[in-house]
Each structure stands twice: as structure tokens, then as C-alpha cells.
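Heads up, one of the protein chains got dropped from this complex, but the rest are sitting where they should.
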Amino acid sequence: MSSTFEIASCLPVVAVMLPLVGAAAAYLVGLRWGLLRNWLCCAVTAGSLALCLAMYPDIARGGVLVARAAVLLPLGISFRVDVLGFLLATVSAAIWFLATLYSLEYMRGEHGVNRYYAFLVLTLAGSLGTFLAGDLLTLFIFFELMSLPAAVLVIHEETQEAVRAALKYLFMTIGGSLFFFFSMVATYQFAGSVALGGRGLVGEASTLAFLTFMGFVVAFGIKAGMVPLHVWLPDAHPVAPSPASALLSGVMIKTGAYGMLRVMYEIFGLDLLRQTGWPSVLLGLSVATILLGSMVAVTQFDLKRRLAYSSVGQMGCILLGMSLMSERALTGDVFHFFADAVAKSCLFLCAGVIMKETGKRDIRQFGGIGHRLPITMACFAIAAFTLVGIPPFNGFISKLQLSLGAFDAGMPGYALALLASSMLNAVYYLPIVITAFFDRAAPAAANGAGRRRLAEAHPTMLAPIVVLALGCAVFALSSENWPLRLSETAARLLLRR
Amino acid sequence: MGMPLALFVRLNYMAAITLFLIGLHVLLGHPNLIKKVMGMNIMETGVFLFLVSIGYARHSAAPIMSPGGAESGLYANPLVSAIVLTGIVIAVSTTAYTLSLTIKLYEHCGTLDVNRLERLRR
Amino acid sequence: MRHLPILLTVVPLTGAFLVPVLGRRPDRAYRLALLSVLLVLACAAGLLAMTGSGQTLQYYVGDWPPPWGIEVRVDALGAMLATFFAFVYLMVVLYAGSSVRAELGPAAQFWYWSLLLLLLAGINGVLTARDLFNLFVFTEIASLSACAIISVRDRLDSMEAALKYLILSAVAGGCILLGVALLYMVTGQLHLDHLGAALPAAAGSYPRVLLAALALLVSGFALKSALFPLHVWLPDAHSSAPSPSSAILSGLVVKLGIVALVRLFFVVFDWRRLVTLPLPTMVMAMGALGIVLGALFAMGQRDLKRMLAYSTVVQVGYIYFGLALLDEIALTGALMHVVNHALLKSMLFLCVGLIISRTGERSTAAMAGLARSMPLTVASFTVGAAAMVGIPLTNGFVSKWYMVLGTLNSGRPAMVAVILVSSLLSALYYFPLVVSAYFGRPASPQAEGPEGPPAMVWPVVGLAAVCLVLGIWPELPLRLLGGVARVMLGL
Partner (left out) sequence: MRQLGATALLVVAAAVLFATLAEAPPFGWQEAPTRNVITDRYLAPGAGETGVLNAVTRIIFDYRSYDTLGEATVLFVGVAAAVVVLSGRTGRFAVRLAGGSDDPVLQTVTRVVVPLVQVFAAYVITHGHLSPGGGFAGGTMLGASFVLYLFVFGADRARRKLRPETGEMVEGGAAVWYVLVGLGGVLMGASFLANAAAGFPRGVEGALLSGGAVWLIGLGIGVKVAATVANLFLHLTGED
């Protein structure tokens, strides 16, 4: 399985161009026909998903899809899709489609809807491009194409708070991109190329090489919400509209970790990293990220802020997995990309329903809410269990693999960090679920008039949540765990076994 | 040959440079606008004098040929004269423009003192 | 076709001289100017096509061969800059066709067109000059007419700014002329190539004279191009001029000193010899200081045009920084940035001009909420801001890429920080404006109707479009400039 062959294909280009063109079209159409625009956006995201899935046959055969666009920019643009890129692109396209579907009802009657949809689709182009990029420059460009328009989603409410959060986000993003830029150019200086997919471009350890590595750590760390560079995240994610938060937290921050993964194994290479021990920097930071993110989450009572800090903690797990550098850790790592993306976006979409239907965002007022929103809260519970790592769900598999990987790498101590993460997750997620269903004192106060009234959300909002919740469970329960299989292949490919 | 002698045989240059520096000093340091214009002209005159001095050769004549002459005598360098002529015209234009701005400012503010103008500004 | 190099200057000169004869009515003067600029653009494009194939066009004015007569030479650098500058000029002239009526009195109007053409002649003269004294003459034409297009506005601050600029220009002019005189004294040559050939011999006998000449020339041209500690005139001059003038001054005129110094460093004074002097280090340090301090000053400005003017100080520092690295890639990047900044800064000044004429305010607060009433202008401004920061798909990214690569290539990784800090600082003063334009609440109720006369809006959009095109497809200028850099460094 480790042998691959290249297949020239225009699929990656089309998959990226479709939302890019779709965003512009959506904006123009939306100036006149709102409804048409909404369905156009759904169609575009669904189309992207279909295009991603269309790559599967080739990927399954062990192929790598490559495409080179005409000479643009200083170096040109290229795409290269292997298992890892395929898995993440497909998952993100799927979540985008669901979030767009969810937006149809959620955004009804809001201001600036046209802008919202156009940028929602535009950021899809950015993140697909990031996952499918064949070289660092392409990755950089799409990384920016995703990050900068995302500021528009953050600022959507146009409140003072949103503007401040967006500016903070913007400045940190630009700061991060400068570090990325520096490291990318330095890589080019080392190797005369920035192509991904090799076994390491940076030949030998030097001060500049270390600076390059640290530049990447900072650049991707900012995006991934790594402590201490996470400061923008808890401000920016909660102020966005819920479907946008789901994408920001569910998918977009994953691009940071994805970039780090690619850079570590394909720009620096396993040998160099083993020899120099640079990933230990990342190990330390990721443990700090796990613990700090989870602990701060416990102290937050705003639902979306708690979820945002939870994202920080989960990103810590992902960063930890990649810096352990063992096969099972990597398998768990890639699988956790998938597990966390699905679960976290499910949680944010649930939060959107809760806020929309009850007008509450403070966790302490959620008593009995499960009786009003049974389906939503059931899905919330499933997603929460996933993140805690309770057995039948995805999260259990990824955390198990990660812990096993820590033992493989000869660093069992880090398994404790993962354990601590799960426990803290339990501390801040389970009370929400428990009070929602079992708090008997609160309903009277919460629902007024003491009546238990069913007030479930519109089906187009509910459907995406249910699908995502199923996504948390179905693969883990079936004997044919498709994402896990792909994760294993991806891990082997990264390690070149 | 010591430094004093070396300077003595280049006295013209020294004088020209001295003029240049005096002009520069007035142009940058003097607060009065009219004096500044004068400084500008003195500075430029210094450069012209320097240029003309470069072109001079001992016992040379003005570079105007006699008709039908085939002999080549020793003439001053005509190129520097041409350069100076151009330089003078540039200096004249600059002066005319500067003076017209000065007049305009004087009519607006009633002063030629740069310090007071600057204060009026902000 | 042989005469194209000289037509670059002769066409605008003729246009300018004809204005007081034929075009005493402003609209006729405008048409004359437009025609001249179009012709210049055509000539420059033709020259670019010819030099693109590696040709260098030499033209002996009056048919006198070089050491006796004056040569005008168009190389790839000259042709490229002339083309882009002429394009910027065309856009500015189109814009000014509508805006001068509001900004200038009737008597000043037709002279304004004449002065604009004279400035274009000066610019093209500097770009094509191959004779040191000729270079000086055209530099003076450009400086004087640059001052003149500031003081056309009958306002006290414009007059004062013009006077300040004029006085410092005169100082610079004096220094340059004295430098030329010293060089001539010890070499007896004025043609750049011949000067370069005669210099090694002169360096044996008169090393100090050459050093003094170099110092005078560098300080003179650095003053004219506002290298950091010598930038004091720039913010006043560029912010108090009418907007089309600001666009030209900031976009094109400051580049002339840079081009002149490029010629001096790489044609006259052998750059390999310069490396042994502290000069490159000094220029680099001044450039770096200009980048950082200029950005800090820019952040403190409440006036849009002053902010842009300080940003010019930053960008000039940036270009000098790239030149002083004396590296092929960095040089390519710096020259590319000359083109990029010309397009960007003139576009930004025209944007701000539109905003000022629409809102009647020039403070940064005037931008708030403008995106609704002026979508095209604000979109163009956004492109400009993004390019200043160096975001991919804009032309600023391309030059940044080359600058950073060149800095690494020349073995100075620590200096990369300067470039990156400059980008970050640019973001800090441009992006809040963009965000407030899109999401801010307008301070005063906004006027209804179109965002401005189409003749003012479309040039801005056109410039922004070229910035994007160069960002996505920079291959042609990069190829040419890479060749130029190799030739200049003698590789």
C-alpha cells in the first residue's frame, strides 16, 4: 500500500475553482434573487463534495492526483491529492455542505445575508485548496484565501465586540502568514523548491533551518489555536454566526494542524526531525495547549466560548499526535482530525439551535432544555461523548490510537496528557448534557408557565445536526471503518513505510 | 609639498567651495526666505565658479576660433562653459519660482520668517 | 521606429509647449495632454516590445557619437518603467480631467496640464538618460515641475509645502551638480559608460575626490527620493498637493532618484568596488530605519493623505533596502517594487482623492461605512492595502517574495525581520481603515447617487486591476527585470 503512482487529473483544480467561481456567482445572483442564491450555494458546496468523492476511485487504487496550473505567480500553482488530503477535503466539503444547508433557515431574515453566503463559499475554496495543495506556495495562497475572508464571517454581526475580535483575528492571521512566508522562502532558499509530497526538502540542521521550523510552528500554531498563540480564537469563534463558527472551529483551524503535519513530514522529513529533536518544542506546546484549553473551558459559562476553548484543547491533542512521530499516533492523529471536525461542528450547530430557539447562551440556564429540544440535545450529547472519548464513538478510537502511539514512541507520559484531556472534557461537557435532560428544578423557570413545550428547530437545521451526530457514531460502530482505514494509509504514507 | 602649498595652487577651487558652503549654510540655516533665496544663488554660483575653474588652463584663450584658422592654440575648456550656462538657466528658473512663492506667502502671512510660517501652519 | 527613444521626451515636451499656444481653454489643454500621454504610452509600449527580446536601443542625439554627443539609451529597465509610468500617467490624466475643475482656479487649469506634461518629459528623460549631465538636467526638470504641480493649488499649505520641497530640491541639485563637476574634473567624461571606464584610472590618482563625488551624488539623489532621514519634505509635499499630483509625486517622482542611483551604482561606480565601502551598509540601515520609523509615523496620522505619504517613506526605504543588498534576486525584487509601488500608491492617492471629494473630509474617520456608497473605490483601496501588506494574488506579494528570497540569498537572514515587520506594520495602519470602510458606522449621513464621475472612478479601478494582474501573472516583468539585474551585476 505504501507504493503510490501519480495520475494527472483536473479534478482537484475543478474542485477548488467551483466554489471560487460559485462565490462570485452567489454574490451577483444574490443582489437580485435571494432564494436562488441560497440554493446555488447549496448546489456549489454539494458539487464540491461530489468532486471530492469523485477522486476516491483513484485514491483507493493508491494513486496520487496531481495537477499543475499554468505558470502563475513566482513559482506556479500545483495540486497534489493523496489519501490525507483527500480525506480532509472530503470531510470539510461535507461539513460545508451541511453548514450551508443549516444556514438556509438559520440566516433567514438576518442582515448581510448576501455577503455571508458569498464568503461562506469562498472560504470553502480556500480550505479545499489548502488540503489539496501540491506545494507550499499554493498552500500559502489558499491558506490566505481562507483566513482573510473568514474575517468577514467573524465580523458578521458588526457589533463593537465583533469588530474588535475580527481585527485581532486579522492581525494575528497576518502575523502568522508573515512567519509562514518567511519559512516558505527559507525553504525555497534551502531546496530550490517548495513541492510537497517528498521525504524532506531541508537537508541538514542549521540555525536557519531551526528558525524555519519555528516559523512554521508559529504560523500554523496561530491558525490552530496553539497556546500561547490561541488568544484570538475564543474571541473570534463565538461572535460569528453559528454555522460559520462550526466551520471556523470544525474545519478551518484544522488547516493549521494540517499544514504543520505536511511541513513536518514532507518539508523537514522524519529523519531530520528524529535527529534534531525539534518536535519536542511542539510536544511541550501541545501539552500546554491540551491542559490550558481544557481547563479554561471549564471556567467558561458562555456555551460558544466553552466550545471554542474546547477546540483549543482538541487541537492540542492533534498537535501532540503529530509530534510523537509513531505510526499509530499518526493514525490516531489523522482520525482525530476527522472525529473532532465532525463532532465540533455538530456541537456548534447545536449551539446555534439552542440560541435561536431559546435565546440563551449561558450554560447555567440550560436546565431542562433537553425536553424542549430533544433531538438537538441528543445529538449534542453524542458529539460531546465523542470528544470525551467514550467508547462507541469516534473519539474513543482516535484517543486510543494516540495513546498507543505515545507508548510506541517510548513516551508513555504523554498518554497521561490525553487522559487528562478526556477527563477535563468530561468535566465541562457532561454537566451540560445532564442538566439539559435531568434538571427537574429548572424547567419551570426556563420555559415559563411551567409547561413542557416541544420547540424543535426547522428540519433543514435539524438534518445537518443529525447527520453529523450519526457521523460521530456510524463509522465507529460499523465493522468497515472507512475513515480509519484511510487514516492508517495516510499515516503509513507520511512515514514512508 | 605640504598641505598649505597643495591648497595654494588650488586657490580657485577653495574659493568656489567656500562660496558653495556659505550658500548652503544660509540656505539651510537662515530663517528669512529672501536670504534663503540669496543663499541658494550663492551656493550655485560657487558650483559655477568651480566648474569654470576646472576648465581653465594656464595661458589659454577664450574658446572662440578665428575664421580660416588652421592652427590649434590653447583654449579654455568649452564644455564646462556650456555646463555652466545650463546651470545658470536652471538656477534662474528656480530662483524665479522660489521668489514668486515667497511673494505669495508674504502676501498671505505678512512675514518672511520661516519659524513664524511654520507655526502658522499647524 | 528608430526615433522612439527620443520621442519619449519630445512628445510630452511638444505637448507642454503647445498648451499656452493652442490650448488656452482648459478642455482643449486637457485633450492635448491626453493625446500626448497616449502617444507616450504607445512609444513606451513599442520600446518595451523591442527591449523585451533582449535588445538595447541606443540613440545618438544630433548624430554625435557618445563621448562627444549625448546618448539616449532605452534598456529593459527604462522601457518597462516608462511603460508602467505612462500607464499610471494616463490614468491620472483621465482622473484629473474631472477633478481639476473642482480643485483649481480657471487660470491655473491650463498651466496644470502643461506642467503635468513637462513632468512626464522629465521623468522619461531621467529614465532614458545615459549622460550624467543630461541626467542632472532632466532631474531638475522633474523636480521643478513636481514642485509646480503642488503649488498650483492656491492654498497656503500647498505653497509652504512646495517651498520646502523646492528649497531642499535646490540643495540636492547643488550637491548633484558639484558631484558631477568633481567627477568630470578627474575623469574628463560625462557619458555614464565612459565615466565607468575612466574611473579605475582616476581612482588611482584621485581616490578622495571620487569618494566626495560619490557622497555628494548619493546624498543629492537620496534627498530627492526621500530616503529616510532626508524625507522631511515628503509628507507635507505629497499630502498638500491636489490628489492627481499626489498620485504622480508619490508613485513616480520619488522613483527617479532611485533610478538615477541605480545607474550610478551599477554603471559608473563599479558595485564590486562599492562593497568595500561602508556605503551599502549605510543605505541598508537607512532603508531599514525608514521602513520601521516611517510605518510608526504613518500609524500616528489622522489625515488620510499624510498617512499615504508616510507610507511612501516606508516603501522607498523598502526599495533602497533591496538595492543595498546587492544581490541578483533582491535587486529584481526591488526593481519590481518600483513598478508595483508606482501603480499602488498612485491608485491609493486617487482613491483617497475620490473619498475626499465625496465626503469633504480628509481624516481617517471619513472612511467609516463608505463601502456602501462607494463600493468600487473601497474595493480598489482594499486591493491596495492588501498589496501593501503583500497578500498573495496582489503584486505586492511578488516583490515581497523576491525581497525576502534575496535577503536570504545574500546571507543576511536576520534582515528578513525588517521586511516582515514592515508588512505587519502596513497591516496595522491599512487594515483598520478597510474594516471600518466595510463595517463601520458612517459619521455623517451619506450622499446618494453615484460614487463619482465615471472618468474619476474607472482609472482607479483600472489601476487596481493591473495590480491584481501583475500579482497573478508577473512573469513578463520578472523575466525582464531579472535580466536587468543580471546585467547590472555583471553576472
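For clarity, chains are labelled A, B and C in written order, and residue numbers in each chain start from 1.
The rule we apply is simple: a residue touches a chain if its C-beta (ideal position, glycine included) is under 8 Å from a C-beta of that chain, and two chains touch if they have at least 3 such contacts.
Not measured: the values here are computed from a predicted model.
Visitor: May I ask you to name the displayed chains that the omitted chain touches in the full complex?
Guide: Looking at the complete complex, the unshown chain comes into contact with B, C.
Visitor: For a quick check of understanding: of C:Glu140, C:Glu160 or C:Glu328, which residue touches the chain that isn't displayed?
Guide: If we include the chain that is not displayed, C:Glu140 is the one touching it.
Visitor: Take the complete complex as the reference. Which residues in subunit B touch the chain that isn't displayed?
Guide: 3, 6-7, 9-14, 17-18, 20-21, 24-25, 28-29, 31, 53-60, 62-72, 74-75, 77-82, 85-86, 89-90, 92-94, 96-97, 99-101, 103-104, 107
Visitor: What residue numbers in subunit C mark contact with the hidden partner chain?
Guide: Touch set of subunit C with respect to the missing chain: 3, 6, 10, 13-14, 16-21, 24, 59-64, 67-70, 72, 105, 107-108, 111-112, 114-115, 118, 121-122, 125, 131, 133-134, 137-138, 140-141, 144-145, 147-148, 151-152, 154, 159, 182, 184-189, 198, 202, 206-209, 211-212, 215.
Quick note on the criterion: only the chains that are shown with their structure count from here on.
Visitor: State which chain is most central when centres are taken as means of Cα atoms.
Guide: Per-chain C-alpha centroids compared to the overall one single out C.
Visitor: Whole-Å distance, subunit A centre to subunit C centre, using C-alpha means?
Guide: Taking the mean C-alpha position of each chain, the two centres sit 45 Å apart.
Visitor: Report the inter-chain centroid distance for subunit A and subunit B in whole angstrom, where each centroid is the mean of the CA atoms.
Guide: Measuring from centre to centre gives 71 Å for this pair.
Visitor: How many angstrom between the C-alpha centroids of subunit C and subunit B?
Guide: 29
Visitor: Would you pick out the residues of subunit A that each touch at least 2 other chains?
Guide: Correct list: empty.
Visitor: Subunit B: which residues touch two or more other chains?
Guide: Expected reply: no residues.
Visitor: Under the definition above, what is the set of subunit C residues touching subunit A in their complex?
Guide: Result: residues 389-393, 397-398, 400-402, 404-405, 408-409, 413, 416, 420, 423-424, 427-428, 431-432, 435, 438-440, 471-475, 478 of subunit C touch subunit A.
Visitor: Where on subunit B does subunit C make contact in their complex?
Guide: For this pair, the touching residues of subunit B are 20, 23-24, 27-28, 33, 36, 40, 43-44, 47, 50-51, 54, 79-80, 83, 86-87, 90, 93-94, 97-98, 101-102, 104-105, 108-109, 117-118, 120-121.
Visitor: Considering only the defined contacts, which subunit A positions touch subunit C in the complex?
Guide: So the residues of subunit A touching subunit C come out as 71-74, 140-141, 144-145, 148, 151-152, 155, 158, 163, 166-167, 170-171, 174-175, 177-179, 181-182, 185-186, 188-189, 208, 211.
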